[in-house]
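Coming up: chain A.
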Amino acid sequence: MSDEPRVGVFVCHCGINIGGYLDVPDVVKYAETMPGVAYAEANLYTCSSDGLQKIKEAIKKHSLNRVVVASCTPRTHETLFQGACEEAGLNKYLFEMANIRDQCSWVHMHERDKATQKAKDLVRMAVAKARLLTPEEEPEIDIQPVGMVIGGGVSGLTAALSLANQGFKVHLVEREVRLGGYLNELDRLFPNNARAEDVTGPLIQQVKEAPEITVHLNSTVTDVKGFIGNFDTEVTTGEKTQPLNVGTIIVATGANYLNPKGFYGYGEVEGIVTQLELGGLIKEHKVGDAKTVVMIQCVGARTAERPYCSRICCSEAMKNATLLLEEDPRREVHILYRDLQTYGLEYTALELDAKRKGVKLIKYEAERPPVVTKGEKGPVVKVFSPLMGEELTIEADMVVLSAPLIPNEDNKKLSQLLKVPLNQDGFFLEAHVKLRPLDFATDGVYICGTAHSPKEVAESLAQARGAASRAGIPMAKGRLRTAAITSVVDETKCSGCGTCIELCSYNAITKNERGLAQVTSAVCKGCGVCGASCPERAITMRHFTNEELEAQGLAAIKEA
Partner candidate 1 sequence: MSDFEPKIIGFLCNWCSYAGADLTGVSRIQYPTNLRVIRVMCSGRVDPPLPLSFLAEGADGVMITGCHIGDCHYIDGNLYAKRKFGLLERLVEKAGLERGRVMLEWVSASEGQKFADVVTGFIEMIREMGPTPAATDPEIRLNLRVAQEAAEAYRLRAIVGKEEKLEKKGNVYGDKLSQEELEKIMDDAVELEYTRNKIKLLLKEPMSVKELAKKLGIDSKVVLEHIVVLRQRGWVDLHEVRDHSPLYKTMEVA
Partner candidate 2 sequence: MKYALYLGCTVQSDQFGYEASVRETLPKLGIELVDMRGASCCGFPALSSVSKMGWHYLSARNLAIAEKMGLDLLPLCNGCHLSFVETMHFLEEDPELRSIINGHLEREGLRYEGRVKVVHLLEALHDRVGAEVIVDKVVKPLKNLKIASHPGCHAIRPSDLQKVDDPEDPQKLDNLIKALGAETFDYPEKIDCCGSQLAVASGRTTLKIAGDKLKAVKSYGFDALVTTCPFCFKMYDGRQRAIKGALKDNSLDLPVFYYTQLLGLALGSSPDRLGLRMNMSPVDSIVERITE
């Protein structure tokens, strides 16, 4: 490519969408006069196959080394035109667009002259930028087809299996000495009262049999370096540590149950247990002749210091209450709740079934929680029911506390290792609440299960499969085309002040051995914040350099 810019300008009529409101031929005539413009023409539809053909021919015929299309918006059509340039052997970053439809002809439909003038200016601006454009490469990086799953609960097991079934090697890292996670401590699971071991059992079996999966029990991840495709991790098992190079990482470390010590006399008054403990008692038929059972919801949840709702407790209570009544219909089971969180099809069904079986639901207000005291024969529960407008006193044989799921204590450590954030509750924070629920902002790291937030087994499984899909994508491709529009550090200017490192939301900038900033383009998203903030102005944005933007702006003000 000769460095003397030879810009080709293609002005689109877009039928009458542009041509009908401004003088396209005039714009073309003007474009021909601009410095650096070697060729200009008008098309009825530049985006039509015939229009694209014209671009390709012109590139060859007039040996153009820059192309400007003045038509609609780059948001929908840039890639199309870039494609045409590439087919004609022109690097796609030597292409620029002028939006003279959506942002000109359509918004100035009654000012033909002014609209025409604006179109000329926009073309001039585009040409000014185009003349400075340089070809850019989209470097490719290799992706290790090896996944790491941290956490061996149902979520981790499912994610690992899915990755294996997708054909990838997997390292499954479990902190404890056995797989299964929290389900090992549960018996019956809602909504269908299946036994926990019947859910985990087969999963563990398949994981053990899967040749692709290496299980690391009693192990933790102690170091993580690198980025998507090539994470250099270190897994510590007991005394010995081993390096593992993986392409992607799935966080499935699960959550913990709050120990409700200090709530409602738990641990002090006889006959007060947690839902978790009750599950065990039911399993061993040890509830015995406890006739009156009172369950209290939101124990240490939806409070000032722990604002979130733990999601599963209401359904869990409904399930256990129903089991108690099935065991002995003469029992009296009360559930003291604030707002029932039994939602959707399955979990509403649980609520209705419990009601049918005679479970008594009593609402209480957060401002006026129940009080549990020690009575002669067992705990006595006093609760004010706003619906009845009176305080009820229940002589219970057993009080069951629904304690919330809480984040794992080692979330903090892991989040620092992986450079991924936690939310204010201490659970892992996904890249985007709505549309990227399983990704982290950091490429190549994914999240699922209760490490993300409290949730049912079913949803954890769906998420685990989903995380496996997300992680499988780059590994299936094997290579990752990284964006060309990234930032570049001029080491001769960089003073290593670290401002850019602070600003980058993607941890794309690190300090190199000389203490200078260095951009990992595989991770950089090209927003340009670092460049615009660098005190030494040592960082430039590819395809949006200061020179290009300045030229574009100055061209808008005066004719060059």
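Just so it is clear, a contact is a pair of C-beta atoms (placed from the backbone, for glycine too) under 8 Å apart; a residue touches a chain by one contact, two chains touch by 3 or more; residues count from 1.
The set was built so that all candidates are chains of the complex that A comes from, given by their letters.
Keep in mind that what you see is a predicted model, and the values were worked out from it rather than measured.
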item	value
In-complex contact of chain A, chosen from 1 or 2	1
Candidate 1-facing residues of chain A, complex	73-75, 99, 101-111, 114-115, 117-118, 121-122, 125, 441, 485, 497, 499-500, 502-503, 505, 525-529, 531-537, 541, 544, 546, 549-550, 552-554, 556-558
